[in-house]
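Worksheet for the structure shown next.
On to chain A.
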Amino acid sequence: MQHLKIQDLNYTSDNALLLKEINVSHENKGVTAIIGANGAGKSLLLSALHGLITPTSGRILWGDTPAVDGKNTRGYVFQKPIILRRSVRANLAYPLKVQNQPKADQTAATDRMLELSQLSHLADQPAASLSGGEAQRMTIARALITQPKTLLLDEPCSNLDPASTKLIEGMILRFVADGGSVYISTHDMAQAKRLSDVVFFLETGRLLEHKAAKDFFAAPTTREGKAYLSGDL
Partner candidate 1 sequence: MSILGQAIDLVLSADAELGRIVGLSLRVSLTATLIASLFAIPMGAALAIWNFRFRQVLIVISTSLMALPPVVVGLMVYLLLSRAGPLGSYGILFTPAAMIIAQSVLIFPIVLALTREAILPLNRDYENLLNALNVSPTQRLKTLIWDARFAIVTALLAGFGRALAEVGAVIIVGGNIAGFTRVMTTTIALETSKGNLQLALALGIILLSIAFAINILIHWIGSFGRKYQVVR
Partner candidate 2 sequence: MRFITACCFLLFSTMTFAEDKFITIASTTSTQNSGLYDYLLPQFTKETGIDVRVVAVGTGQAIKIAKNGDADVLLVHHRSSEDAFVADGFGIDRRDVMYNDFVLVGPKDKANFENLEAALTTFSSSNDYTFVSRGDDSGTHKRERELWAAFNLSPQGDWYREIGAGMGAALNMSASIEAYTLSDRGTWLSFGNKGNLDIVAQGEDMLFNPYGIILVNPAKHPHVKIDMARQFSDWIISDRTQSIIGEFTLNGMQLFCPNANPEQNIDVICPSSVPKVD
C-alpha cells in the first residue's frame, strides 16, 4: 500500500504563512476527513496534495512520487464546481478525451457515470444549466471517470440535498471498497463520522490533530479541536 508522506510543508502567499510545518506519515487508504474552520487551510492542503500549488518549503510524496507528478492517478473535485461550457456528457467525457482514449471507451464510461451520478436525463443539456447540486454530482463523476486510485474531494456535498448526499457517500464508499483512498474536506461532522477512518484537523494552517476518526470524535486532544467540535455540534 502506498504511503503519503508530508515533510515540513510550509506554504506562504503574499507574506502570509498559510500552511505551517505540516508533517504527516500516513497510510494511504480508506477515507481521510480534513476538518477545520473556514480559512483553516483545508482547500490549500488538498491542492498541495495534488501538486496544484508549489510548497514554499518541504515536500509531499505519494509513495516515492512527488505530488506534482502522477496527477492521472488521482481525481480532484474543487470546492467551487468548474463547469466546462459544454454539455453534461461532454463534461464527463473530457478527462478521457484529453487522455486520447478511444471514442467507444469514452462513450461507455460516460454512460456509466451518467447513471452513477443520476444525470442521464440531463446528459445533453448545457452543463451550465445544472443546479448547484447537480453540478457537484457531475464534477465528482468527472473525477471518477478516469478510475483514479485516490480521490481528493473539497467539500463535495456542500450544496447537496440529503438524497444526493447519500448518493455521493455511496459512491465514495464503493470507491473505497474497491481499494481507492479518499481525502475529503467537510464541515458536516455527521458525514465525517459516517465516512472517515482518519481525521486531519487543521487550524490556521497548522495540522493540530492527525488520528483515527473515532478517537478524534470521542475526545479531541487539542483545545482547538474541542472548541471546533463543540461549536459545531
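The working rule: a contact is a pair of C-beta atoms (placed from the backbone, for glycine too) under 8 Å apart; a residue touches a chain by one contact, two chains touch by 3 or more; residues count from 1.
Selection criteria: all candidates are chains of the complex that A comes from, given by their letters.
Given the structure is predicted, the values throughout are model-derived calculations rather than measurements.
Q: Check 1 or 2 against chain A and report the one that touches it in the complex.
A: It is candidate 1 that touches chain A.
Q: In the complex formed with candidate 1, which residues of chain A make contact?
A: 50, 52, 71-72, 76, 78, 82-86, 94-95, 98, 126-129
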